[in-house]
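The complex is shown incomplete by one protein chain, all other protein chains being positioned as in the whole.
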């Protein structure tokens, strides 16, 4: 009997997956987004390895070959130190993507904890936590991130901390709202009526049902996190050299426009394409996971 | 079995952004008692306090004054452990079968959850719980083939059966039925009502049945209480109230009841 | 003279990713002035779509009318273009929907909404405002406002002259449904389609609204199609009833005839499922099985799979037969029994 | 209504208080040596200590905070250690520039975004909708600074149609200051030439900033319109013979705009906080640049003050939005 149950279980899962995939496939744009994200993920994993001039990624220079225009040897040209721009752009992918992901991950974990605590407990805990996150939302996040990043000094980890610090309140608000809403759901009342502990109600009944909007927000936020990482790099408060990072590359290359436009345009395009991909994918995911918000 | 003594519930005034609303007296000195094995119907229109009363009985909310005794115990005085034990004895079926099942959980998880929570009392292991869930599904007219489906794969009537199976899982003696059929079509309603009658006979359950549909109440309940604006207007044997209502409100309510009878 | 409304063999398909669902298949109904037709059936049987089809409010696509006609005063509305259709809506056909809280625009005063409907109707028939067609804009507005107040008074809104400038949320549910009735009647329609107008209301308010509807039919000399799932409401209000199952009318006729002598097995099952006064505890009869999948409906009688009387002859599309004057039943088995 | 406004304004105070605390804490976390920098490379230790005394930086942190807050209460934003100018003066010089930029960007976003969103909703699932969808996702994905650079590359460097950056030709006197917005001041002075000039300088930065809010407003407007069009009252209006034009432009528009309004309020804050990048690209003399240079110099008074002023502006604009919301949505007004 158990075996039969299990096969039912599997086929039900597969069916749900098929349905989700069908809905996702409905939108050609989200497929394009998924393909772009797949490319980005590919370069995240292998970008540094596949770079035609890996030594340039590690900070190697070739000062006799500065500012050569795009050619077969250097499809994206070379920069002010003779480094291959294509290699730097490729190797910049893991930096931006992992930084973006770390920001979104830390921000969402913090935000979910705060939002769930606030929404589920209500009362003064809610008041204190939400007033605080409202305050954080009122602060200009980029300036906050800049101030914190400048305070902590340059570096990958510091940059992520600085951005994530300004990132969580959005999740806290979202999660709190969703928790408040879910708390009023009949199935939550039902769970309480069968004697489920608050812990169980929160983790078994409320949180699983608000995962979708959080995942949707995460996928949409990935793009914005990548943008913010690049923005800090652009302002000059980012990673340490020689870490190849798109925003930093763009900020340096800015001085060489318009003559050596390739040094600026390609990192900028890479940034745009990555963010574009994540945003398209996020849109598609929203359609699949959060049909309420379906447009 | 269940005694409701002078229960009142007042919602305090709320200060909103644009001003404040006055306090609302949702329940006013409600007295009711349900004996073992009977079905008490509670009739009222929207906003009359029916749902507030169920929340008091389930201890999802606390009365402002008065007390509720279950099998002689004052529910307000129960500690957390005792309250949990009590939750196994008093179960509820909600109005909207579409909203009262967690969409993320399979039927198996939904039906076994009460057994998991009350495993100390029920003493069922994992396998036994699954088997018991299958039994319960058969009891309510579904089958083990439904165990690993999710709620969205079921029709309204089937969902309400799942809700009933869940309510039965911890072995309750009192079932609160909060308009369990008002979201269903008549043909399905009839099936669910018959299932409820059948279960009552087989399991010796006590029903506290809430509805705005007088026909349904008349069909299923031994006694009826009519609630209006938080107050019990009339209470008595079903037959007696439908034949000779005493209060003005009950009379007007019965008069407005859309009965299927051949027009003159 | 043509009937006020005559629906002939209406077929409607709804396209979705699962395929084309045949949601209406051969609906035939005719409504005269002064009649209140109750259209009953369970969820998904196509009653609302039938009502919306009369006003051509079903989006095409995804919907598609594959066969049939809807004649309003002799004109087939399915052949009309959108502007000409618009001339009928509000003016010839009034509509009321289920939920009075969502059917009024919360952002506008009652007066604005009523006046706009009156002005729209008056564009096609200036007599509605009691003004010559050449009347100025301001005069028309004033007249429309007066008309709005009159209509509100007529549907029983006390102090209509002042309440007309209130917003919807300042009214109770019953009052809002009265406002919606006033709005539907402002263009003096010949036909009123009321789609579950009382489902969201309490029993006592429901009775008042139904009384009002009955009253309006006599005052305004209209035909009404009252869509509901509640046979009690039909019994209380209607002169005629049509019972729908899975996109087709299975039985229809004068209310008395159908209620005293329900012939179709589905009508019978429906009536046996209602906990009436004389039903003993435990004696209700539920209807086993489920509504068929309309993408691939059973050939012939769609009720056959659930029917206790089902016979091989049910595999053909059942034809209607007249059981008594105006009492039509679409069931070959019953027909055979009747004639036998 | 008045009571509501009053209460909302009173509510700003604790928020501002909270903001000062947060910013002060962050400012004090900053390592480094602002005083050492301000004192110059050749300063002796005694001079640095004297300077620290001068700015009260030798006091305990609570004392510093108290000094700052009591100054704020009198409209004194403190003094920049680096420029030694009162921060209030600096803000008065930079804030109008930033606000002019933000309002222009928002204006573009609203004027283009709302009709475009409406159109996309009306032509839902047809090519104008698809086009606007892909363009708006692209616009949201475009880094503002990269867009700014591309605009600069195209219109200032190659085509030379527009100035590279700045706010006004430096050899001309800007129009007499009334509002601090050059465009409005020029109009007030009746100086069309200055107005044109100011617009030319404003064009690229404002467009670079407006793109993302434009796209978001467009999408929001589209979604809201579609949602409103599916409301029961729209069906009723159609069923009673109202013309589509009346339904869309009267009944739908107002309801759809009211749901987009909140977004516009949020975007105002986002734009204000995000001017840094565009100001950097276009050398726009606003608070973003000011804050950046202060952050680099670890001159925390200006940073705290900029954050505070932006926060306060953000709250104020959202109060105004709430009031507008009440005007549009009577339900809110009467509750």
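Letters A, B, C and D mark the chains in the order given here, with residues in each chain numbered from 1 onward.
Simple rule for what comes next: a contact is a pair of C-beta atoms (placed from the backbone, for glycine too) under 8 Å apart; a residue touches a chain by one contact, two chains touch by 3 or more.
Basically, contacts and distances are computed from a predicted model.
Chemist: Missing chain's UniProt protein name, "Na+/H+ antiporter subunit C", "Heme exporter protein D", "Dihydroxyacetone kinase subunit L" or "ABC transporter substrate-binding protein"?
Modeler: "ABC transporter substrate-binding protein"
Chemist: Give the labels of the shown chains that the missing chain contacts, considering the complete complex.
Modeler: A, D
Chemist: Out of D:22, D:72 or D:289, which touches the unshown chain?
Modeler: Selected residue, touching the omitted chain: D:289.
Chemist: Based on the whole complex, identify which of D:71, D:169 or D:244 touches the chain you can't see.
Modeler: Of the candidates D:71, D:169 or D:244, D:169 is in touch with the missing chain.
Chemist: Where the complex has a chain not shown, which of A:60, A:75 or A:208 is the residue touching it?
Modeler: Only one listed residue reaches the unshown chain, and that is A:60.
Chemist: Looking at the full complex, which residue from A:29, A:161, A:257 or A:273 touches the chain that isn't shown here?
Modeler: Only one of A:29, A:161, A:257 or A:273 touches the chain omitted from view, namely A:257.
Chemist: Name, in rising order, the residues on chain A that touch the hidden chain in the full complex.
Modeler: Touching the missing chain: residues 58-61, 63-64, 66-67, 69, 80-81, 150, 153-155, 236-237, 240-242, 252, 254-260.
Chemist: Quickly run down the residues of chain D that touch the omitted chain.
Modeler: Contact residues on chain D toward the absent chain are 31-34, 36-37, 39-45, 47, 82-85, 90, 93-94, 156-161, 163-167, 169-173, 193, 196-197, 200, 280, 283, 285, 289-290, 293, 296-298.
In this text, only the chains that are shown with their structure count from here on.
Chemist: Which chains does chain A share as contact partners with chain C?
Modeler: A chain counts here if it touches both chain A and chain C, which gives B, D.
Chemist: Looking at every pair of chains, which two share the most C-beta contact pairs?
Modeler: Top-ranked chain pair by contact count is A-D.
Chemist: Where the centre of all protein Cα atoms falls, which chain's Cα centre is nearest to that point?
Modeler: Given all protein C-alpha atoms shown, the central chain works out to be A.
Chemist: Take the average of all CA coordinates in chain A, do the same for chain B, and state the distance between these two points in whole angstrom.
Modeler: Result: the chain centres lie 46 Å from each other.
Chemist: Using mean CA coordinates as chain centres, what's the chain A-chain D distance in Å?
Modeler: Comparing mean C-alpha positions, chain D is 24 Å from chain A.
Chemist: Between chain C and chain D, what's the gap in Å when you average each chain's C-alpha atoms?
Modeler: Taking the average C-alpha coordinate of chain C and of chain D, the gap between them is 53 Å.
Chemist: Along chain B, where are the residues that touch chain A in the complex?
Modeler: Going through chain B, the ones touching chain A are 58, 60, 83-84, 87-88, 91-92, 94-96, 99-106, 108, 113-114, 117-118, 127, 130-131, 134, 144-145, 147-150, 153, 163, 166-167, 169-170.
Chemist: Within their complex, state which residues of chain C touch chain B.
Modeler: It comes out as residues 42-43, 202-204, 206-207, 210, 229-236, 255-256, 259-260, 269-277, 279, 281-282, 284-288, 290.
Chemist: Which residues of chain D touch chain A once you look at their complex with the stated criterion?
Modeler: It comes out as residues 15, 18-19, 22-23, 26-27, 29-31, 133-134, 137-138, 140-146, 149-150, 152-153, 157-158, 219, 222-223, 226, 269, 272-274, 276-277, 280-281, 288, 291-292, 295-296, 298, 303, 306-307, 310-311, 314-315.
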